[in-house]
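For reference, the structure I am asking about is given below.
Note that one protein chain is taken out, while the other chains of the complex remain in position.
Showing subunit A:
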Amino acid sequence: MAGREKRWRGLDRLEPADRSSRSTLVALVLTCATLITLDHVGGALDPARRLVGEVVGPAEDAANGVVAPFEAIPRWFHTKSGLEDRVEELEAQNAQLKQQVATTALDRNRLAEYDGLAGTATTLHHVLVPAHVIAYGPAQSFSQTVTIDAGTSSGIHADLTVLNNDGLVGRVLSATRTTATVVLLLDRHSVVGGRLGGSMEVGFLQGRGELSGGATLDLKLNDGAFVANEGDTAVTWGSEDGAPYIAGVPIGKVTAVYSSPRETSRRVEIKPFVDFTSLDLVGVAVPSGTRSDRGLVKPGKEATR
């Protein structure tokens, strides 16, 4: 080809050169069309593609290896304000992630509480309004009450049973539109009709006005001659129409039995199942068909659990 070119230039005849280049063009365009057709039909050019890839691929790899360090050069230069912005951004991100890590345990516990509450609703066959404890009454007032974040708009009114996934918490004393006050079992004025699970003996549980530490309840059995067993479980006895207490909610376990000769009944000490110092999610047992502005925890089918 080079030889022919030399001849054309040497002779300086443009016409044949023109004709020759035109025929080259036609030939090349036709070749291209053929190639496109072959590739369009499929498969025929794969070996060629692979071959070129085998040769050019390593070349590209090597070139990239040479280029990469230079490509990094612009990253060495930063403005001070740019760096400050970056530090700020990363600090914010870090704080956010730290917060996420810190609240993971809380989220997990909340989920477990909701699961437990749903389970309780199923066991008791009762509809529950979920609520969170938002305030504890001070000990100076000598009464053990808490405020929950659900009120009449959620279908809560006075004299409803409040429980959580461990057992009985107390009853609703009064309710405003969005909050309700709950008397805990531990309050001195709280009296709950209870029954010992092992013997069906009935009695009354009274709070002792202590919240912290190993808060206990006193159970006074109606049958003075009966001796309760340690470890026996006390459940609610239940009232008419489920107010203020629905039946069958676990309250606590017998930890000690005292008999005093002066009184006709024996005093039984009950340790409640509920940890009153860390109350969070509670459920308020409402009659079925209650209208509520929040999702109710409804008893599921026993078989599905």
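The rule is simple: a residue touches a chain if its C-beta (ideal position, glycine included) is under 8 Å from a C-beta of that chain, and two chains touch if they have at least 3 such contacts; residues count from 1.
Note that contacts and distances are computed from a predicted model.
Q: Just go with whichever of "ATPase", "Formylmethanofuran dehydrogenase subunit A", "Rod shape-determining protein MreD" or "Tryptophan synthase alpha chain" UniProt uses as the name of the absent chain.
A: Its record in UniProt gives the absent chain the protein name "Rod shape-determining protein MreD".
Q: Determine and list the subunit A residues touching the chain excluded from the picture.
A: 1-3, 5-6, 9-10, 14, 17, 20-21, 24-25, 28-29, 31-36, 38-40, 45, 48-49, 51-53, 56-57, 59-60, 63-64, 67, 71
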